[in-house]
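One protein chain omitted, others in place.
All chains are identified by letter, namely A and B, in their written order; residue positions are counted from 1 within each chain.
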Amino acid sequence: MVLIRDLAIQGAQMLLVLLLAPLFTGFVRKVKARLLRRQGPPLIQPYRDLIRLSRKEVVLAESASWLFRVVPYLVFAATWVAASLVPTFRTGLMFSWSADLIAIIALLGSARFFLALAGLDVGTSFGGIGSSREVMIASLAEPAMLMIVFTLALIAGSTQLSTIAQFMASPAVGLRVSLALALIALVLVAIAENGRVPVDNPATHLELTMVHEAMVLEYSGRHLALIELSASLKLILYVSLVACLFAPWGIESAGAALPALAVGVGAYVVKLAVGGFLLGLFETSIAKMRVFRVPEFLGIALMLGLLATLFRFVSTSF
Amino acid sequence: MSRIDFDIAHLLAGSLVLISFLELYQDRLYALLNVYALHALTLAASVAWQALIQDAPHLYVTAAIALTFKAIVIPLALHRIIVKLGIHREIEKVVGIGSTMLAGMGLVALSLVVMLRITHGADPLAREDLAFALSVVLLGLLMMVTRRNAVGQVVGFMSLENGLVLAATGARGMPLVVEISVAFSILIAFIVIGIFLFRIRERFDTVDVAALDRFRGERR
Partner (left out) sequence: MSFDALSGVLLVPAAAAALLAALPDYRLTARLNVVATTLTLACALSLLFARPASGRYLLIDDLNATFIVLTTFVGFTTSVFSASYIGHELAIGRLTPPFVRFYHAMYQVLMLAMNLALVANNIGLMWVAIEVATLTTVLMVGIYRTHEALEAAWKYFILGSVGIGLALFGTILVYMAAQPVVGEGLDAMVWSVLVKRAGAFDPAFLDLAFVFLLLGYGTKVGLAPLHAWLPDAHAEGPTPISAVLSGLLLNVALYALLRYKMLLAVNAGALAPGPLMVTLGLVSLVFAAFMLYRRRDIKRLFAYSSIEHMGIITFAFGMGGPLANFAGLLHMTMHSLTKSAIFFAVGHVAQVKGTQRIADMGGLTETHPVLGWGLVLGVVAIAGLPPLGIFMSEFLVVTSTFARAPLLALVLVFGLLVGLAGLFLRLNSIAFGAPRGPSAKAEASYVPMFAHLLLVLIAGVYMPAALVAWFQNVAGLLG
């Protein structure tokens, strides 16, 4: 009985994340539009886009290999698994033993790797530009992310997300400058990884300014639908990560009853709304950086992560 | 001394190191002065907090001096000097920003390791204070070394002084002599800086110290 219940809750988490991802993307677009005094597309427009795309025919380039057809599924699978491992409304989920921060980074990293390969696969120059830029960003963002993970692990004593979230929710955490630095670094890394302004404009149609979009220029039909869904899942993953690590109030611990879980889900939706609003506000108020300045941007994130780790050593040596 | 006291002291001292890095990153003079003002402000807050938890009222004086002189008067005065002398407002660096930042990180790591290992038996608050103070001092030194602009070097020296003030406040019960001396050195240093900047600008039409290098006596 317990097993089935746990399984159900875990499955609910997976479905929740999957269903909320396009909604979140739509919400962010709506916020940006409203801030620019436009009406903006309806909130459920991303769902419509996905359905429309999945019904369309796939057009493959002649030089596309088998990898090109397989990558959308791989990317979707990896991203969905990673997204469902992040505790959203409850810690101590059934698969939470595998919900290691480093495992999540590895999953996202492999997804990115395959996507970059797919961008190169067809042999167009724009695909090459996108892939090289994406990998350059990754080469700086991943060390920064690892530094953040180290900081959190040093504070909470484990890299398992459930443990960290529970520790953060407890009063033992205290006021720490390392956490503030880690938060800022995580936000910077999240912006870079998801290709949001100021690193990359997701709504651009100018190929020379693209990073993520340039890699997926050749995709169409259900492949494109999967890739767009993966992008939305990645975005919601990062927002949930920030929420779970730095705003863990409302996350129920294992063994909570059903009404409490509903409260947890409600808290999660509120956090998503706040996060989406802040993201939209931030994107609207800042201009996109030129590509050669992105390493500086990520260098800041790396440095903040390093500083956070170093400061941790100062506190833990007592 | 409770946990929260330590945490806030840690927060303020850590922010001071962070702002030192921000100073290293700047390449425009006005922005550098603003960041320095923030540096001095954080120092004042840190000293005031130490005064509170150490129950040492004379440290409030130091905090007030840091606030008025270093956070307000000196940046304003330097701002006026820059405007009046028409100093070239971009700061050239000796090495690129990436290497400078990496060197900075290395210095911070070094100072933390050295200070924490050496001060094994001391009071935790003093230990972390000294460790961060040494980091700020070393970062100030790095700034002095990697800047071509005389104003940049002077700001580096002043952040070095801020680090020293932080160290002095961490040392419990250090008498007023040191505080007076530090304040006094700011005053004299400022006068000297004023005279020099004026004269350097007058003679060289620039405050780029690379231009000064042409007149290095050894070359004659």
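Observations
In this text, a residue touches a chain if its C-beta (ideal position, glycine included) is under 8 Å from a C-beta of that chain, and two chains touch if they have at least 3 such contacts.
Only a predicted model underlies this, so the values are computations on that prediction, with no experimental measurement involved.
Every shown chain that the unseen chain touches in the whole complex is listed here: B. Summary of contacts with the chain left out: across B:L24, B:I65, B:L130 or B:V155, the touching residue is B:L130. Within chain B, the residues in touch with the undisplayed chain are 114, 117-122, 126, 130, 133-134, 137, 140-141, 144, 150, 153, 157, 160-161, 164, 167-168, 171-175, 177-178, 180-182, 184-185, 188-189, 192, 195-196, 199-200, 203-204, 209, 212-213, 215-218, 220.
Here, only the chains that are shown with their structure count from here on.
Averaging C-alpha coordinates per chain places the centre of chain A 39 Å away from that of chain B.
Residues 3-4, 7-8, 10-11, 14-15, 17-18, 21, 97-98, 101, 105, 108-109, 112, 116, 124, 127-128, 131-132 of chain B are the ones that touch chain A when the two sit in their complex. Taken in their complex, chain A has these residues touching chain B: 174-178, 180-181, 295-296, 299, 303-304, 306-307, 310-311, 313-315, 317-318.
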